[in-house]
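To start, I am sharing the structure in question, which I have written as structure tokens.
All protein chains but one are shown at their positions in the complex.
Each chain carries a letter (A, B and C) given by its place in the written order, and its residues are counted from 1.
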Amino acid sequence: MLDERIRTAVIGYGYWGPNLVRNFVNSGSARVVAVSDLDLAKLAASKRLHSEIETTSDFRDVLKNPNIDAVAIATPVHTHYELALSALKAGKHVLVEKPLTPKSDQASRLVEEAARRDLVLMVDHTFLYTPAVQKIRELLQNGTLGEPYYYDSIRSSLGLFQNDCNVIWDLAVHDLSIIMYILNETPITVSATGSSHVAGAPENMAHVTLFFESSCVAHVSVNWLSPIKVRQTFIGGSRKMIVYDDVEPTEKVKVYDKGITLAGSPEKTHQLRIGYRAGDMWAPHIAQKEALQTEVQHFVDCIRNGKVPISGGSSGLKVVQILEAASRSIKEQGKPIRLKPIGPISRCA
Amino acid sequence: MLDERIRTAVIGYGYWGPNLVRNFVNSGSARVVAVSDLDLAKLAASKRLHSEIETTSDFRDVLKNPNIDAVAIATPVHTHYELALSALKAGKHVLVEKPLTPKSDQASRLVEEAARRDLVLMVDHTFLYTPAVQKIRELLQNGTLGEPYYYDSIRSSLGLFQNDCNVIWDLAVHDLSIIMYILNETPITVSATGSSHVAGAPENMAHVTLFFESSCVAHVSVNWLSPIKVRQTFIGGSRKMIVYDDVEPTEKVKVYDKGITLAGSPEKTHQLRIGYRAGDMWAPHIAQKEALQTEVQHFVDCIRNGKVPISGGSSGLKVVQILEAASRSIKEQGKPIRLKPIGPISRCA
Amino acid sequence: MLDERIRTAVIGYGYWGPNLVRNFVNSGSARVVAVSDLDLAKLAASKRLHSEIETTSDFRDVLKNPNIDAVAIATPVHTHYELALSALKAGKHVLVEKPLTPKSDQASRLVEEAARRDLVLMVDHTFLYTPAVQKIRELLQNGTLGEPYYYDSIRSSLGLFQNDCNVIWDLAVHDLSIIMYILNETPITVSATGSSHVAGAPENMAHVTLFFESSCVAHVSVNWLSPIKVRQTFIGGSRKMIVYDDVEPTEKVKVYDKGITLAGSPEKTHQLRIGYRAGDMWAPHIAQKEALQTEVQHFVDCIRNGKVPISGGSSGLKVVQILEAASRSIKEQGKPIRLKPIGPISRCA
Partner (left out) sequence: MLDERIRTAVIGYGYWGPNLVRNFVNSGSARVVAVSDLDLAKLAASKRLHSEIETTSDFRDVLKNPNIDAVAIATPVHTHYELALSALKAGKHVLVEKPLTPKSDQASRLVEEAARRDLVLMVDHTFLYTPAVQKIRELLQNGTLGEPYYYDSIRSSLGLFQNDCNVIWDLAVHDLSIIMYILNETPITVSATGSSHVAGAPENMAHVTLFFESSCVAHVSVNWLSPIKVRQTFIGGSRKMIVYDDVEPTEKVKVYDKGITLAGSPEKTHQLRIGYRAGDMWAPHIAQKEALQTEVQHFVDCIRNGKVPISGGSSGLKVVQILEAASRSIKEQGKPIRLKPIGPISRCA
């Protein structure tokens, strides 16, 4: 009998790599053939947990191996482009940690390469695979919330300052992927402000506003220098409103039957035509399933069945474009930056 | 024996007027001679509670009365300028509800008039007189927080939509006055974004960033369309950080001994020189005193002793300037607007 | 045209009396003819607010007045019996502050007197008239919760120590009335423990367990010496469970679709037959209506239409019986005390 499991390798066995290995191993539909890392101690740690997995300190061994179908890249951001491009050229399907690349032209190049070779290029935007975000998307897509009005999020804590990128590349990246996923819409203009409180270091605090063709607006507040951890998102719609608090152990998503009601013709706006509605609150049960498990199964499904990933290369590219534009806006104290439209998304990427 | 209480009148007896009357009456250092309102039913309500206070539907009766030293104006914003100017010209000290005026040139004119006549012009920025804000200012001014890094605030609820001004004139106005009071610094540039979810109505949601000469930054998020009431402010400093939650019945102000520590020279910034500190949290006892009582006593003190009010005309003017600039920035999707510096503040106003 | 409003008088104008007057006045279906208090300053305060209401320092004036249909008694507990009995004998309907009397035989005597004279005797168990408790009763009575399993409540704060009664007469009294109202069942045995932390003073902390004929059990924890205010009740049922938090400004009542499921025959209990269910949470909208308004309207309705009050004399008597038994049990460190059954409840009381 044939073993039909997808054969994977993980490049980078630092903080996130072991989670990727564990989830591929547990998925049932994939197996891990090899792990690569420059650090021999990390390879030894992999061996201790998974004696059956080959280890190598040279990622090229992985790419040369004809018995590997797909690679997951969990290395520092500045190495993503080179590694992913090499892997695609070697004919491997690729899953890359977020953000996809440090520059949008690199991301664009990866998307093209994957499309040309008909390979899956997927970005590890893990939040999209959490039961909470999937529930929120469902509530938006099935009309429960009505017309979306806004997404307003805070993501802050006393976080690890990074020295090669500012806080939006570390934290806002999550919200950008969530926003486009749940709204099914990409922003057209971005305005952002930010500030650094360590001389010479990148911005540790920022606020980003995204404008859309529709009247919906998104705002993301991120901060590495907050006394408490906050992961709170408000989503307003014409029929319902959501408070999504990811710090809550349960009841992460609360749906409020609250809002305004409009009477009369929209032309003659005056105070009297606005009514206020306060109804029940409802917290749907959110499953406890690990997001990364859902994600690796989706990656395997896309490889097997030629599906376009939820967090494919194009959406990874769009996130990088917004991060670039937001960084530019920050340098100019909030000046709005128009985003380039992205063409139709090709298969797989 | 002489009655040395300041003789006041209250113009406008709607929502806020009765609170002003009650607090003047209870202050011990003032008495209320007259109440004026266009609505006879409201004057009757005043009579029922305070039979000794004269009532009139013509505010000019109040201004002509030589037995009145000071007037408090609690009428719609668009009437503030005319009423306050008339009162100053009639030689009365003036306390005006916030915001001072709908336009900065009007506010400027009032400040000049008060200065020329050596009269007190004060704006009812009530939050400055709350025990919580006074405690926060104390913690900043006495160095407990160290160098201020940021002020980041959310003020939202399912609020009353107004049709003659956008949400920042209604809600951000509080934060602007608090920011300048506790930081003792005025912003130099403002960037703001906002959006309206009712066709033809003013913006019901906005985000405002204020830049200062120092590296401190302030951000204010306001929303009339939030499913829950939020009044939360994060204040970061180099030595301590504050979370101020005005919705909490007690423990409104929490001081965290948390932050980063820097080692090495500021020129060579790299990740290793940043350390993280997590210590105790401390919630100073906050008195329950009504802010308006403190405020009216301060107004009387300024009149009697020629003091400059904490929330004098100049600070009211600065708030209006920022609101104007922020409204302009909103129209241009976040474009930064440079604020005009205000000259030295004259006595009293 | 006839004025058909019920003519009331309020005896006792201390903390609660003014609320009674205000709510009778606002009810539309009653008017207040007279207020009685021993303290002339309090009568003057009444006159200032309600010049049309007669005042007297002798409650007998009220009882003699043929133009008064009903009296509300808001005086110290030790005076309730004498005042209520005199009022009933004078032919007045009576509403008494909780607890009805300090002794159960006195309460019993009042119930008899009211029944004999066909007068309404009602106790001011205000919590029964709150929208939150009414919603909870509805959820129990309509089967939403399934079979009731338990009521477990905490009611504590840094409270006013009383010197003539222990903490259960002050705080547990609320829960006892709520328990019997929402469960529609009276307890048969009580066990209670308590302790005093001020030498010579009554118990300031106590825990009371109530046993019923059914398998439902109730527990009430009360404390005058708690650092924070807690008003939290857990109610378990076979189908749903409730957390009722009265300190919450909104979302006071949360209904959890959680619990256990039983498989197999009840005779062969072993672990495997118990399953666990975790579903949605739902917080029904709770109206903001003042409980005392609902209560006085109910009092008037009972008088007019010969209805038995929700918090009639018999339920007030039952509460006093339980408080007496619990106090006895406290003296004996938790010894269970059997409660005397109460006969069928006569009309009106």
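FYI, contacts are C-beta pairs under 8 Å (C-beta built on N, C-alpha and C of every residue); 3 or more make two chains touch, one makes a residue touch a chain.
Since the model is a prediction, treat every value here as computed from it, not as a measurement.
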- Task: With the full complex in mind, choose from C:Phe59, C:Phe127, C:Tyr149 or C:Phe299 the residue touching the hidden chain.
- Result: C:Tyr149
- Looking at the whole complex, which of C:Thr8, C:Thr55, C:Gln297 or C:Ser329 touches the chain that is not displayed? C:Ser329
- Message: Among C:Leu40, C:Leu262 or C:Ala287, exactly one should touch the missing chain; which is it?
- Response: C:Leu262
- Task: Over the whole complex, note the residues of chain C touching the chain we left out.
- Result: 149-150, 152, 154, 156, 158, 161-163, 189, 191-193, 195-201, 205, 207, 209, 211, 215, 217, 219, 221, 223, 225-228, 234, 236, 238, 241-243, 254, 256, 258-260, 262, 266-271, 274, 276, 278, 281, 329, 332-336
- Pick out the residues on chain B that sit against the missing chain. 251, 257, 278-285
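Criterion: only the chains that are shown with their structure count from here on.
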- Item | Distance from the mean Cα position of chain C to that of chain B, given in whole angstrom | 44
- Message: Using Cα averages as centroids, what's the distance between chain A and chain C in whole Å?
- Response: 54
- CA centroids of chain A and chain B: separation to the nearest Å works out as 40
- Item | Per-residue overlap in chain C, given as positions that touch at least 2 other chains | none
